[in-house]
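Dropping the structure in here first, questions after.
Only one protein chain is missing from this complex, and each of the others stays in its spot.
The first chain written gets the first letter, and so on, giving A, B and C; residue counts start at 1 in each chain.
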Amino acid sequence: MTKVPVEFTLNTREQNEFVETGSTLLSALRDRLGLYGTKAGCHQGTCGACTVIIDGEPHLSCLTLAERCQGKDVTTLEGLAPAGALHPLQQAFMDGFAAQCGFCTPGMILAAKCLLDRNPDPTRDEVVDAISGNICRCTGYEPIIAAILTAAQGMRKPARKRA
Amino acid sequence: MSVTLSAAKQARLVPAVQAKGGRIIAGGTLIVADLNYGADSVALITLDRLGFDKIAVKGGKVTLGAMVTMAAVARDRRLKFLHPVANSIGGPAVRAMATIGGNLFAPAPYGDMTAALLTLDAEITLHDGKATRKLPIETFLAQRRKLQKHCVVSISFAAPSAGTFHYVKVVRRKPVSASVVTIAAVIPQKAGKIKDARIALGAMAANAIRARKAEAALEGRKLGNDIIATAAKLIAAEASPADDAYATAWYRREIAPVHFVRLLAA
Amino acid sequence: MTRKRGRGMAAVNYPTGMNLGGDPSQALIHATTTGSFVVTLSSVDLGQGLKTVMAQICAETLGVPTDNVIIDTADTDTGPHCMGTFASRGTHRIGNAIIMAAKEARAVMLEVAAEELEVDAGDLVTDGAGAIHVKGSPQKSISIFNVALAAHFKHGKSISGRGIFLQPRSYPEPETGKMTPATCYAHACTVAEVEVDTETGEVAVLSLKSAYEVGRALNPRMVEQQIIGGAWMGISHALYETTEPYYPDRAHGPVDFNQYLMPGPGDLPEFANVVIERPAADGPFGAKGVGEMTANSPIPAIANAIFDAVGVRVDSLPITPEKVLRGIRALNA
Partner (left out) sequence: MEYRKDYFTGTQTQDLTEVGVTRQRSDVLGHVTGKTQYYADRQFAGLLHLKMVRSPHHHARIKSIDVAKALKVPGVVRILTAKDVPQNIYTILCLIQVEPNDEPVLAFDKVRFKGEQIVAVLAESEAAARDAAAKVKIVYEVLPAVFDVEEALKPGAPLVNEYHGRNYFTYEGHHCRRVRYGDVERAFAKADHVVEEMYQSSPIEHAPTETTGCIVVPDQNDRYTCYSNTQALYFTLDNTALILNSPFQKLRLVGGTVGGGFGGKVDVITEPIAFLAAMLTKRPVKYEYSREEEMQVSSPRAAERIYIKDGLMKDGRITARKVTLYVDAGAYSRHSPYGTTKAAAHMPGPYTIPNVWVDCHCVYTNRTPSSAMRGFGVTIGDFALEVQMDKLARLIGMDPMEFRILNAYRDGDMKAHQKQVEGAALVECVQAAADLARWPLCDRSKTASSLKREV
């Protein structure tokens, strides 16, 4: 196995890694960096459990070659909020009982974050679209959709106050 | 298994790598899935440094670089007519990765953007190692396997006049799944008569195909329920759909006319 | 475009625990020196929330806040035997084992408190907030923190308990099938409303309105999680899922989540749910197992609603658009 260097930003910190050529970002995050918040559900890009944010957009880390992350800005669930704090989406998923087994939760939250970053006032259909690549087998999606809408509402409130 | 990855510095150098078994990796949604299944050793080549991720719209002519993603199309205000197409492909993560160039090679029941580009009579610019060539998309699709050895540079087409482009993708899971039937159509009218109608079908053959018999039925006629119904009967005449996990060939043939009628009558 | 609506209903029951019993589970409980309680199990949480409900059951029995209970599972070096998490048995079987263990631990805790307060243990009650006091005299009180410290360092007593629950195995009579499959059953009834596209056979589930009798909802939001998730799976079984789309032909078996069809977040109906409680005589605080049942009533309710809408009976699962369309064609032939 050949190894190549990759420099990227991971959860706001500079990361320099040697990765095996042809290996995926998913493998780098889990097997090399111990960031287990990114889940492996299918290795085929069909379940969304491995979703991470690259340069502001959701990406499937199982289909992303690690060495192509050179110079990119990668966010995983571990980087969503400062230690000890919760992002409004995390709080809304908790309050809304939107997680059961929890395996899809990291991908769901990151997919939702990409939506809310672009569109702070989404419709239900836009929320549905945002998580359309993420499989959940436990919840029936309804609590997840509700939690994302709740989080969006909560995130808009302070902005309105300022305005 | 060993995988190597290199970034092409010029499009003309790509076919030589391909000739030795190398493969272009665009968004990676198809090829990395294959690698994860355990593909053999392969030299991957990216087009990341070639500036193929540009969208140009000039005088009604649209040029999409091969590396333009579905998400980029879906965000471009100049390409509103293509937004429903781009947004019907995968979830947002797939759209952020999957490219126009890659979609040209997606096997059925994938390849919805290609069906749309087929109705737009797009022209594919590719580099064969010696020179760039331009091929009509239909010719390109007919030789798709062979042309995997060339480097797709861009896809160009004339933006359709307002209201003439129609698109529907029938799915088994909402909002998105692979296609049961995809129908894209450009139905221009001149002096109240249909002129140069183009209809393409996705998931109705190994790759996107034109429905020429249905097109012919529309040609020169006034768009109305009767003529739509007549064309609908011919919509799957040239199709050779497959059975798969989503639907049978029978079902695809049965519902293609229904959705064609709904698409144009709407 | 023709879309026809219909509604249908179905009613079901579901046994709690392994069929025919014979499926024990154990629990061990001990107090830490500072009055937290550790419940040691080898039971598995699949996501239904077993760890949370077990802590609640333990807390209720001990008379302490749920936050004071630590669930230590699942390690076979430390956890006593559990048959496993399946057959809607977890809440019932493990819950009962925990109650038994917690009662034993509570008795020791009250004995120690009685010695400390110099009263009769029979006169003591827990306040549920971390203290023990004499019935009717809240001022005559001792914190569980101090009870636990005293038990360890002064009295040399282990505040602990052992619990097991076993529904004895029933052996069916081979000739007649006489048997005791289960001791309690949960119940459900679902009304489904659907819209059927008569030209494509596609079915949209518009609403699922259900009543569930669960014995006792130990954690209402978590019961609701099972209900919504289960109802979704019911839709999925009714209209989408199979590993063999052309059974018994083995062709075209799905290998990923693109091909394996399940309702997406855009396929959800309106959910409305009512919960009824008829406590089970042998259930922990009356609870029955409900996790599995919640998927069952929506399936036939949807099938019946489709018939109500378009007069087509599809008696094979899943009820795909193709089967519905073929049925409509046959009606019109």
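The working rule: contacts are C-beta pairs under 8 Å (C-beta built on N, C-alpha and C of every residue); 3 or more make two chains touch, one makes a residue touch a chain.
Because the structure is a prediction, the values reported are computed rather than measured.
Enquirer: Could you tell me which shown chains are touched by the chain that is not displayed?
Expert: Checking the complete complex, the chain left out touches A, B, C.
Enquirer: Of the residues A:Leu10, A:Leu77 or A:Cys114, which one touches the chain left out of the display?
Expert: If we include the chain that is not displayed, A:Leu77 is the one touching it.
Enquirer: If the hidden chain were put back, which of C:Ala74, C:Ala97, C:Leu117 or C:Leu268 would touch it?
Expert: Spelled out, the listed residue whose C-beta touches the missing chain is C:Ala74.
Enquirer: Tell me which of C:Ala11, C:Ala107 or C:Leu331 is the one touching the absent chain.
Expert: C:Ala11
Enquirer: For chain A, enumerate the residues touching the unshown chain of the complex.
Expert: Touching the missing chain: residues 1, 30-31, 34-44, 46-47, 49, 76-78, 86, 89-91, 93-94, 97, 99-106, 109, 135-138.
Enquirer: Hey, which chain C residues sit against the chain that's not shown?
Expert: The missing chain touches chain C at positions 7-15, 19-20, 22, 42-47, 49, 51-53, 55-57, 59-60, 65-66, 71, 73-77, 79, 81-87, 128, 169, 172, 174-185, 187-191, 193, 209-213, 216-224, 227, 230, 233, 237-238, 241-245, 247-250, 253-257, 260, 262, 272-281, 284-287, 291-293, 295-297, 299-301, 303-304, 307, 313, 315-318.
Enquirer: For chain B, which residues reach the chain that was dropped from this view?
Expert: Contact residues on chain B toward the absent chain are 1, 37-38.
Quick note on the criterion: only the chains that are shown with their structure count from here on.
Enquirer: Touch graph of the chains shown: is it line, ring, star, complete or other?
Expert: complete
Enquirer: Name the most central chain, where centre means the mean of Cα atoms.
Expert: Chain closest to the assembly's C-alpha mean: A.
Enquirer: Please work out the Cα centroid separation of chain B and chain C, and write it as a whole number of Å.
Expert: The answer is 47 Å.
Enquirer: Counting only residues that touch at least 2 other chains, which ones in chain B make the list?
Expert: In chain B, residues 174-176 touch at least two other chains, as defined above.
Enquirer: Residues of chain A touching 2+ other chains?
Expert: Where chain A meets two or more other chains at a single residue, that happens at 44, 125, 128-129, 131-132.
Enquirer: What does chain B use to touch chain C in their complex?
Expert: It comes out as residues 170, 172-178, 243-248, 250-251, 254-255, 258-259, 262.
Enquirer: Which residues of chain C touch chain B once you look at their complex with the stated criterion?
Expert: 1, 199-201, 240, 245-246, 251-254, 258-267, 320-322, 325
Enquirer: Taking the complex as given, what residues does chain B use to touch chain A?
Expert: For this pair, the touching residues of chain B are 1-5, 25, 27-29, 32-33, 35-37, 44, 46, 48, 71, 87, 90-94, 96-97, 174-176.
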